[in-house]
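See structure below.
Here the complex is missing one protein chain, while the rest keep their positions.
Think of it as A, B and C in the order they're written, each chain with its own count starting at 1.
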Amino acid sequence: MRFGLTEDQKLFDHSLRGFLSARLPPDVLRRLAEPGNGFDADLWKGLGELGLHAMLVPEEYGGAGLSLLDAALVAEALGFHAAPTPFAASLVMAVRAFQAAADDVQRRIWIPRIAAGETRIGVGLGGLSGQTGRAALRLQGGRLSGAVDGLLDGGGATHFLVYLADGRAALLDADATGITATLRRSVDRTRPLVDLDLAETPAVEVLEASNAPLQVAARVRDAGRVMLAADMLGAAQAMLDRAVAYAKERVQFGRVIGSFQGVKYMCADMAAMLEPCRAMVWYAAYAQDAILEEAAIAANHAKAHLAEVTREVARLATEVHGGMGFTDLLGLHFQFKRITFDRQVLGTSERCRHDAAVAQGWIGA
Amino acid sequence: MRFGLTEDQKLFDHSLRGFLSARLPPDVLRRLAEPGNGFDADLWKGLGELGLHAMLVPEEYGGAGLSLLDAALVAEALGFHAAPTPFAASLVMAVRAFQAAADDVQRRIWIPRIAAGETRIGVGLGGLSGQTGRAALRLQGGRLSGAVDGLLDGGGATHFLVYLADGRAALLDADATGITATLRRSVDRTRPLVDLDLAETPAVEVLEASNAPLQVAARVRDAGRVMLAADMLGAAQAMLDRAVAYAKERVQFGRVIGSFQGVKYMCADMAAMLEPCRAMVWYAAYAQDAILEEAAIAANHAKAHLAEVTREVARLATEVHGGMGFTDLLGLHFQFKRITFDRQVLGTSERCRHDAAVAQGWIGA
Amino acid sequence: MDLTLTEKHRTLRDEVDAFIARHRDRAPRSGGGRKRPDRKVLEWQALLLEAGYFGRNIPREYGGFGAPHDLIEVAIIADAFGRSGVSPGIHNQGISMLVPTLLEVGTEEQKRRWIGPTIRGEVIWCQGYSEPGSGSDLAAAHTRAAVQDGEFVINGQKIWTSSAHYADMMFLLCRTEPDKPKHAGLSYLLVPMNTPGIEVRPLRTMTGRAEFNETFFTDVRVPVDQIVMGRGDGWRVANITLKYERLLLGDANKLQHRLEAIRRMMQEPRSDGSRLLDCAEWRDRLLRLQGEVMAARYHNLRLLTDQAEGVDSGLGRLIVKYHGTMLAHRLTSLAVDVLGSAGLAYEPQGEAAEDDPATTWHIDYMYDIGLIIGGGSSNIQKNIIGERGLGLPREPKAGEA
Partner (left out) sequence: MDLTLTEKHRTLRDEVDAFIARHRDRAPRSGGGRKRPDRKVLEWQALLLEAGYFGRNIPREYGGFGAPHDLIEVAIIADAFGRSGVSPGIHNQGISMLVPTLLEVGTEEQKRRWIGPTIRGEVIWCQGYSEPGSGSDLAAAHTRAAVQDGEFVINGQKIWTSSAHYADMMFLLCRTEPDKPKHAGLSYLLVPMNTPGIEVRPLRTMTGRAEFNETFFTDVRVPVDQIVMGRGDGWRVANITLKYERLLLGDANKLQHRLEAIRRMMQEPRSDGSRLLDCAEWRDRLLRLQGEVMAARYHNLRLLTDQAEGVDSGLGRLIVKYHGTMLAHRLTSLAVDVLGSAGLAYEPQGEAAEDDPATTWHIDYMYDIGLIIGGGSSNIQKNIIGERGLGLPREPKAGEA
């Protein structure tokens, strides 16, 4: 037994971070965050070449068959660099949804397309995730009507996977008839959300888990929550690292500000809060594959706890930077907004903790 | 309009604090806190001479007819000095209970006795206050049976006033038949609690408000909650004052520790939290007499908010003192425990906030 | 303690209510904080001044209403406008910071010249304090002003000057006595923004808007009588201004306003029909904040009484900015959580138009952090509270806060 990363994981993490660092200098990030669809085809292609598109896809469908822990490391790196790219929904939740609830034919068709990077699926869990906004859908005769707000990975999506209140999920072509997909720029300029209005839109596929569809949907949701927790971890680590670096350089009152206990203790507080979060994200991700009886509890607590800790880190790291932290100039706010976004999507902290209480039988669903 | 104390109030406060300071040096306080009944007849007599026994009693019954704000200033001073004496229940809640719910004869008999300092009434609100422990009483043919835990001002009480779930209250002689009063030493050695076991104990009086008895009982409870808030304010202010004084004297690493930002910011945080609490206590006390539509909201929030703030102040002030703060030597812990006690009696913070929500119609009772 | 209303006060309350009912259609939508007041705002301001609902206690000779200080009158007016949701008039740095400073230490001539136009909204001021190299360390200002031919000649650079792009005037902290010790070498000048040599460059913040500016001075000349107090007194004057800024930034009425707005959101049914106010864990979060806001409001009443009686509130005054801005951030934190994912849509409209509510909350969520930092960061505030408020010793050999 080991509680830690393998050499392979460290190497992959290193190369991914190297790629992101080179590919996303501040000016490029700022450009990609300008109005548009929040999807950069070149970046998507580059991440595909690194193997991200197929990482979770089982080997039988041509993928790498990696674990959710590997995906969490990717999410952390993407959060660290505030990378404007689909991931949590398109490459994690969608793959998990097809694996868990699709029939054999559906899997053979769609999973390889995801692995090839050509199909990008925005995912909306509506009320199952506790998201706010509209979530009222009905499926009749293979056609979907109604509205659902706040689909993840909306930017550049070729398809949408939307969940019904009973746990079934319908796959829609983004160009289908009767579909109105409104791309909303979110406060996190790197990731837009999509609101869907549907009028008798034909479903390309309907995923129906043969057994306990709500539980299967919850597993997809939990995988997403772990990715968001990892994304927050990365974003907060970037903010902490930059705050510490700034505190070592910036001079005020004739001293480097990091030598003042006031600033030093802010940094120490951030580190003391954030450092245990890393192990928590690892554990929550690992549990989704390997400790199923703890998977829901760990995922929900990871999302909730990371949201609480990283909100504090986001504020404190900005404070350490003084006025400069509040400007657009340093680009520190990309990570700040990443944390804001991750906190609110797929359920707030209160909702996630409630789901954790349900998962351990403290209260009914 | 003025938001502040009168010159009379300041003078009275000054003389009371002078008396307590002279009367309760650390060694005396330590002696009074040793096992016993938590009631010191000399101190009681001295406080009576200062006018405390009759302060809230209307002039028609021979009292001073002062306001609850005056009582809050007394409670604050008692908390500051951790004075081991009955007050909140015996001299505030009991007087209020008789004024609000007793008939004319009952008032004429009992209020002057309270004013004379000869009748000291421990008060138990049971479930009406959200206290934990036993609270099951039945009144039949003028006799009370059952059990209720945690009566305030139990030390030296000559009588007990216990509330039934319907808002009526029964006055019992402490020496009546069928009564078993167990004096429990609380963690706050200056104020014991009393648990009552009653077997057909004859009630000396039954107080029945002619109108809305539960609301009348709630007003008595709220007056008590304001007194506890004021007590916490005083205790926390004493701890903050001592922490600041210690930080100015104690030398570590070759410097007075108050010159370290780490210690200075602890003190600043305490002051920033605690200073607005003073106005809150004043307002809550004043509202009980003069702004009845806000009385319940202000009292409940004052109790809850003071409990949250003073818990932090209690910890931080102890921390500033380092190991010495944790010893018995400095006696700082008397105020620490005072805060612990006030927080738990007459309802925890969660309960008080719940009552504040009810009082402003956010939810049903 | 006396919060009861006299007959006179009840009359005033009725009058204000009637005024609002009669004139509310003439009121502009917002307080006009971050924009150059337009005609509607200026007319409304004039109406308020005339009625004595703005600048009530400022002497008539300086353009105010000249009523004697009466705390409850001020509270009644604020309450009436607060209840109605109608603009209570302009609040900006000139009105909230410079005017009280001039009233405190300005010359008769300065008071007569500047207070009237400022409270009428005709003259807009910006604040020239911070510099790029010295954010928190204001006294380290390098912008210098040398005297030549009866004029100050200013060279240097300021940062974080909000509203500089439309302001008429700047109150400027600069170094006029380079040979004197740090704090003794500063002066406080009043500088017209249209003076040749001033360049203003907008500075975009994390909200995506240009809320601040950098201001550059190249041989900017102002007459020597444009100084408040004397040469070398700049640090003292700036501290008076900062005192008022701290009170402005910790404003308890704003906190109450926000709390109420969040409560209303939590009382609205969500898409599944539930109300967050019925969920005890959410309600308790709101209640905790309500308790804190109440404490801040009552504390504010206490400070107003001190002010009316000419008493220095000391510690009570020094904590306001730190306490208020941290609490404001916790309020907006709850607000954005209440909005949840549906509130993430973010489209700030710039200065021309109103923002939608969700965008406004997210702007505030970020802007509040700016306010924690600006006007003296939290650490600076804690130094001030610890040293001036509690008498704790300064750091040995550290610079001055």
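The working rule: a contact is a pair of C-beta atoms (placed from the backbone, for glycine too) under 8 Å apart; a residue touches a chain by one contact, two chains touch by 3 or more.
This one's a predicted model, so the numbers in the text were calculated from it and none came from an experiment.
By the touch rule given at the top, the unshown chain touches A, B, C in the complete complex. Within the whole complex, the absent chain has one touching residue among A:A212, A:A268 or A:L292, and that is A:A268. Among A:R30, A:R113 or A:R255, the one in contact with the hidden chain is A:R255.
Set against the missing chain, the residues B:Y163, B:F260, B:Y283 or B:W362 yield one that touches it, B:F260.
If you put the missing chain back, the residues of subunit A touching it would be 1-6, 69, 244, 247-248, 255-256, 258-261, 263-265, 267-269, 271-273, 275-280, 282-283, 286, 290-291, 298, 301-302, 304-305, 308, 350, 353-354, 356-357, 362-363. Within the entire complex, the positions of subunit C that touch the omitted partner chain are 279-281, 283-284, 396-397.
By the touch criterion stated above, the residues of subunit B touching the omitted chain are 127, 130-136, 149-150, 184-188, 193, 251-255, 260, 262-263, 311, 315, 318-319, 322-329, 332-333, 336-337, 340-341, 343-346, 348-350, 353-354.
Throughout what follows, only the chains that are shown with their structure count from here on.
Inter-chain spacing, taken between the CA centroids of subunit A and subunit B, is 51 Å. For subunit B, residues touching at least two other chains, in rising order: 260-261, 265.
Multi-chain contact residues of subunit C (touching two or more other chains) are listed as 379, 382-383.
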